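For this depiction, one protein chain was excluded, whereas all remaining protein chains were kept in their positions.
Read from first to last, the chains carry the letters A and B; within each, the first residue is number 1.
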Amino acid sequence: MVLVFSMLAISCGGSDSAATTMPNRPSVVVTYSILGAVVADVVGDAADVTVLMPNGSDPHEWQPSAKDIEKLQHADLIVTNGLGLEAGLVDVLKQAQDDHVDIFVATDHITPRRVGEGEGTDPTDEDQSVGAQDPHIWTDPSVMSEVVRALGEKLSSINIEISEQAAKVSEDLLTLDHNIEKSMSALDPAQRLLITGHESLGYFARRYDFTLIGAIIPNLSSKSEASAADMTSLVEKIKTNQVQVIFTELGTSGDVADSLAKDAGVKVVEVSTHVLPDDGSYATFMMNLASTIVTALES
Amino acid sequence: MSEIAVVARRLSVGYGSHAVLSGVEAFLKPGGSTALVGSNGSGKTTLLRTLAGLLPVVEGALEILGRPVGDSSHRVAYLSQFHQSGFVLPLRAIDVVRMGRFDQRSRFTRRSRADDVIVNESMELLRVSDLADRPLRDLSGGQQQRVYLAQVLARRSDLLLLDEPTAGLDAPGRAAYIDALNFERSRGAAIVTATHDVGEASTCDRVLLLAGRVIADGPPNVVMTPENLLETFGIGLTKVGDQLVVTEHHHDH
Partner (left out) sequence: MGNFVDPFLHNGFMQRALLAGILVSLTCAIVGTYVVLRGMAFIGDALAHGVLPGVAGAMILGMPAMLGAAVGAAVMVGGVGFITARSKLSNDTAIGLLFIGLLALGVVLVSSSNKLSGDLESILFGQFLGVAHSDLLAQALALLVVVVVSILSARPFLLLCFDGDLTRAMGYKAQWYHRLMLVLIAGTVVVSFQTVGSLLVFGMLLAPAGVGALLAKRIGTMMLWASVVGIVSTYLGLLASYHFSWAAGASVVLTAVAIFFVVLTFVSLKKSVQGARA
């Protein structure tokens, strides 16, 4: 009975497995939503842009389905972040590379930020200790601008001509960066202290002169769990540095954050660091991020 | 084949170093049949299992077919009292009987025509030929028992060790069983049967009455007296005054 039903369902499913509507348009497959928004701006109508991870899913955790793997295998260009952000895609991307699919790794074209002294990541894990590379490049529009320039070149090399478009998007991103910098002037240096769910605002901090005090999960990925030892040391740091606000984000446990806030006497503010807003625009995303931080730290 | 089937001297059987039955003396010749009679716990199953090589000897000497126990397992057939096959087992009656021939050829040799003939004859003797293709689990208790007996016969062994072989058999079943035994004896096989059925025991050449020790040993008509039987099965009758009173005999287990 179940078998018959599922067989019917499959045969009625239609041939929607072919994603491209116009067989001649090349397909560009981007891993996560924020990067996807920028790529879509660059590419425009010159290719079909598909984003694999649904907006709101955690790129550190997400696992591909069979259809996702199929899309990657048949893409003309795959655009990924790199530096281990898309942990669930490591094997699949390697397989695609072995099968000669073109892959553009965003972080190959920028200067990665490295974990600095006293940033509170786990010193015993070489992927997290001082010197480790941070993948959260999208919180710095100036970095994204560099990525766009490199992407434009790559697209040209595979005969997708959008060099004009790429230049424009790159310029727009620099303008966005400038505007955000201005809005940050409302905060004086003593207020520019960040504690987040996991180490996701490193590039933002580097660009706009913030100090990273620590994170609930002292890890570049949201996947681990907060440990008792980490929590205790974080509470101490909060008190020592007189931090007023902790920022929670995608993948942060609400219970852990609340308990921390009570112990340390701080406010909990939610900030969106991995999720695109409803209008799907990178600019809106960055503006929201900036204004949330400024508003929270001003008081 | 002319070796003595079983030679036992001052034999004690049991578990580990703990003896359940001691003082067994035996000298079983080919073609002869012996019954081990006693209640549960008398040691008859333990003795049978020791003869089959499933338990080590606790004390004394034991030879099977002129060799140490276990050396001639392919010439010995053992039928246990309980059959543990969980009835999930997809086996037909004929598959069960064929198992009897498994160790009679090397692991690389396929079933031969001779094997098939023996299997068929054994099933005919026990009157289960028409059940050959039926799954074992679909057969009645009595039918299954006859299939197990056919398996024993298929081994064409020189020594049969049977524990409660007539359990679950109806009258026609018993008749088939008697035929089978006679067939084996005519081949020169020695038969040792453990039973609590006194009637069955009386058809054997020799009877050992057991209750932790050997109470009596000899031909059935000599050995199976009311007093011996009562002592074997643990209930006694004593005359007190002019009344017969039931008393309990305590066996040293």
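By our rule, a residue touches a chain if its C-beta (ideal position, glycine included) is under 8 Å from a C-beta of that chain, and two chains touch if they have at least 3 such contacts.
Source: prediction; values computed, not measured.
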{"item": "Touching partners, among the displayed chains, of the absent chain", "value": "A, B"}
{"item": "Given A:48, A:70 or A:102, the one touching the chain that is not displayed", "value": "A:70"}
{"item": "Which of B:78, B:177 or B:233 contacts the chain that the document leaves out", "value": "B:78"}
{"item": "Which of B:4, B:57, B:99 or B:230 contacts the chain that the document leaves out", "value": "B:99"}
{"item": "Which of B:38, B:53 or B:165 contacts the chain that the document leaves out", "value": "B:53"}
{"item": "Contacts of chain B with the absent chain, listed as residue ranges", "value": "49, 52-54, 70, 73-74, 76, 78, 80, 83-86, 88-92, 95-96, 99, 102-103, 107, 133, 135"}
{"item": "Hidden partner chain, residues of chain A it touches", "value": "1-3, 6-7, 9-11, 13, 15, 17, 60-61, 63-70, 73-74, 87-88, 91-92, 95, 99, 122, 125, 127-128, 219, 221, 223-225"}
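Convention: only the chains that are shown with their structure count from here on.
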{"item": "Centre-to-centre distance between chain B and chain A (centres being mean Cα positions), rounded to whole Å", "value": "79"}
